[in-house]
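Heads up, one of the protein chains got dropped from this complex, but the rest are sitting where they should.
Every chain is named by a letter (A, B and C) in the order it is written, and numbering of its residues begins at 1.
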Amino acid sequence: HKNFVLIAGPCQIESRAHAHEMALALKEICSELNIGLIYKSSFDKANRTSVATARGVGMEKGLDILADVRSSYDIPTLTDVHHPEQCQPAAHAVDVLQIPAFLCRQTDLLIAAGQTGSVINVKKGQFLAPWDMKNVAEKISSTGNHNILLCERGTSFGYNTLINDMRGLPIMAQTGYPVIYDATHSVQQPGGLGSSSGGQREFAPILARAALATGVAGLFIETHQDPDHAPSDGPNMIPLKEMKNILSSLKEIDTLVKSLFFA
Amino acid sequence: HKNFVLIAGPCQIESRAHAHEMALALKEICSELNIGLIYKSSFDKANRTSVATARGVGMEKGLDILADVRSSYDIPTLTDVHHPEQCQPAAHAVDVLQIPAFLCRQTDLLIAAGQTGSVINVKKGQFLAPWDMKNVAEKISSTGNHNILLCERGTSFGYNTLINDMRGLPIMAQTGYPVIYDATHSVQQPGGLGSSSGGQREFAPILARAALATGVAGLFIETHQDPDHAPSDGPNMIPLKEMKNILSSLKEIDTLVKSLFFA
Amino acid sequence: HKNFVLIAGPCQIESRAHAHEMALALKEICSELNIGLIYKSSFDKANRTSVATARGVGMEKGLDILADVRSSYDIPTLTDVHHPEQCQPAAHAVDVLQIPAFLCRQTDLLIAAGQTGSVINVKKGQFLAPWDMKNVAEKISSTGNHNILLCERGTSFGYNTLINDMRGLPIMAQTGYPVIYDATHSVQQPGGLGSSSGGQREFAPILARAALATGVAGLFIETHQDPDHAPSDGPNMIPLKEMKNILSSLKEIDTLVKSLFFA
Partner (left out) sequence: HKNFVLIAGPCQIESRAHAHEMALALKEICSELNIGLIYKSSFDKANRTSVATARGVGMEKGLDILADVRSSYDIPTLTDVHHPEQCQPAAHAVDVLQIPAFLCRQTDLLIAAGQTGSVINVKKGQFLAPWDMKNVAEKISSTGNHNILLCERGTSFGYNTLINDMRGLPIMAQTGYPVIYDATHSVQQPGGLGSSSGGQREFAPILARAALATGVAGLFIETHQDPDHAPSDGPNMIPLKEMKNILSSLKEIDTLVKSLFFA
């Protein structure tokens, strides 16, 4: 069985130069470690805690930058979509469309995404049981598109706290679709800082190890060269300079687990 | 202090004739009990559990029916919107725009709704703490529109279960905006029937009493003349023929509570 | 149907003089409002957050004080027991034995308590579903003693937080046993202050209103003349001087609810 694929990048597209810098750095790390990379970045933060915080560069500019990154470094790319009409343009610019967790039951969006024929990475809502993702996947597959990834990013546990039920990973895998574990959003503390979300980035690599031990197909990790000054999700992003060491040990665990249980 | 306002109606617009029948019946009940009524119905069920279930009559026809109901019976109306571009047309046809719980952090939708100047009833996400609704309200009020209602409809509690934290009602009221308690969605069991949601309608009137005892400004109750055969939300809707008795006793409790604590 | 009974008193027995002072004050309030009173106080705090905090006066002295209070003011009394062998001596001194929530599944304790023939008030564990209290009651009733009260005091909701599911009150009442709502422990924040529990006493009267609106048989409210300096549970106890006003309005709600739904 193949090693995990890595979906990684900064939370949002900050500038063309920043996207190039991050993509190049991640490509070098993943090439050296022989890890498959999908570069992730958002053109719009459509559901931030507070209206006063940065939204991003917008769709047109963002997709142009992502297309540029893809062609410059020959790496597949991913971005998230929020409205049905964003799906077609995004599908021209990137390889994977992502459905945000809050929107994982919005039928029109799932169908519009599915109709592009692109790979769709759909995040499990914080309010959803893992067995209910089968209904979500069926909305996409009703379009004839079966290129579906199911992504765990935490479940509501009391207030301002997410928890991962590691049983949910094999349960979602029973659909037959690859399961991705989002290590950095899983350690978010939604709304935990009053007008923005907190996070516990120190636990992201530990939880990624646990998820790989169960046997997931991919990891999703947001990273930034300076998380404490990133415009969004700083508290839970992994510093870029730590990525190589983290990924190196994650790959060793993954290789062993795949050989033991998924050979 | 005034008695509670009632937002009520069938989950979805089934036909023009059905809407007239329901609105007339509710108007008669509320007139007799002297309860302020806002007629509620949806033109589109945009986030159903399964792709195979009924979506509704569509926006154009649905808004036309709601406008018809409003002028025929002289009662304010409410419907929910799912995309920013639905806000203006909906605001012409109805008096209150409702933001669904899953979408309560979608900035574009909140702002487009706010910009209509209509009253906005925004449901608290099942994944949100009550104190975080202040950030949601600020997205709407950033447009200059302060006609905001905050609505509790249950919080995620384990899998396939919602719970109401009755402390959340006075906490949301600290924003200064009226708080609505949605008694019928609070007893939903999301995804609880596999490919549709279950419900415990027998608890809706009991929870409504509890919410009124804390001092809410309004109640939201979905009702239907034949819930067991309704196209959506049947397990948690209240049979129409029980509404008068239920509302009558609810009003007595509300009157006492308002006189004791909100005079 | 009868009005609610009140179980009230300071969390722990601080001294003979303090017990007399509290019991007399509560008796006067309840006599004036015509509310049935059971005086509650603990001789031992057996499961405090930290080993460094006060345990109480001990069983022998505590039971002697409670017996003294009972005979001096002719009011029934309640105390909690933690070991099977405490049940007989406690049953001689007080009228109601209370089983702490953490211990609600300890078979030996439930049976020893049941065998005294006293009324047993058993708190629902923070880890227990309301429908599972039927098994707890059956452990007691297996002794032939059916004088059982079932008490809600909050359910675990994430970390360091309790929540009340108001549906749980009518669900527990389906056993046929009277249901008590513990308003002051329900607003505890277990372990919330690091080495002791926090609390939100401002919500206790509001939640008590909600619980009465559902139709409970009794309320449990801890009170103290100076909660901020009480040796335990200060953050969630109600100041004694507020009790009369709170109880007066609670009785009005209870009278209405009982006349509407339990006549």
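As a working rule, a contact is a pair of C-beta atoms (placed from the backbone, for glycine too) under 8 Å apart; a residue touches a chain by one contact, two chains touch by 3 or more.
Quick caveat, the model's predicted, so the values are computed rather than measured.
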**Q.** Touching residue (missing chain; options A:147, A:164, A:196 or A:232)
**A.** A:164
Q | Of C:125, C:199 or C:234, the one touching the omitted chain in the full complex | A | C:125
**Q.** Touch list for chain B against the chain that is not drawn
**A.** 157-159, 161
**Q.** Residues belonging to chain C that touch the chain removed from view
**A.** 46-52, 55, 82-84, 102-103, 105-108, 110-111, 125-129, 131-132, 135, 138-139, 142, 155-156, 159-160, 190-191, 195
Q. For chain A, which residues touch the unseen chain?
A. 157, 163-167, 170, 187, 200, 203, 206-207, 209-215, 249, 252-253, 256-257, 260-261
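The definition used in the following text is that only the chains that are shown with their structure count from here on.
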Q) Which chain is the middle one, judged by CA centres? A) B
Q: Let me have the rounded angstrom distance from the C-alpha centre of chain B over to the C-alpha centre of chain C, please.
A: 36
**Q.** chain A-chain C separation of Cα centroids, rounded to whole Å
**A.** 48
Q: Determine the centre-to-centre distance between chain A and chain B, using the mean Cα coordinates as centres, and give it in whole Å.
A: 33
Q. So which stretches of chain B touch two or more other chains?
A. none
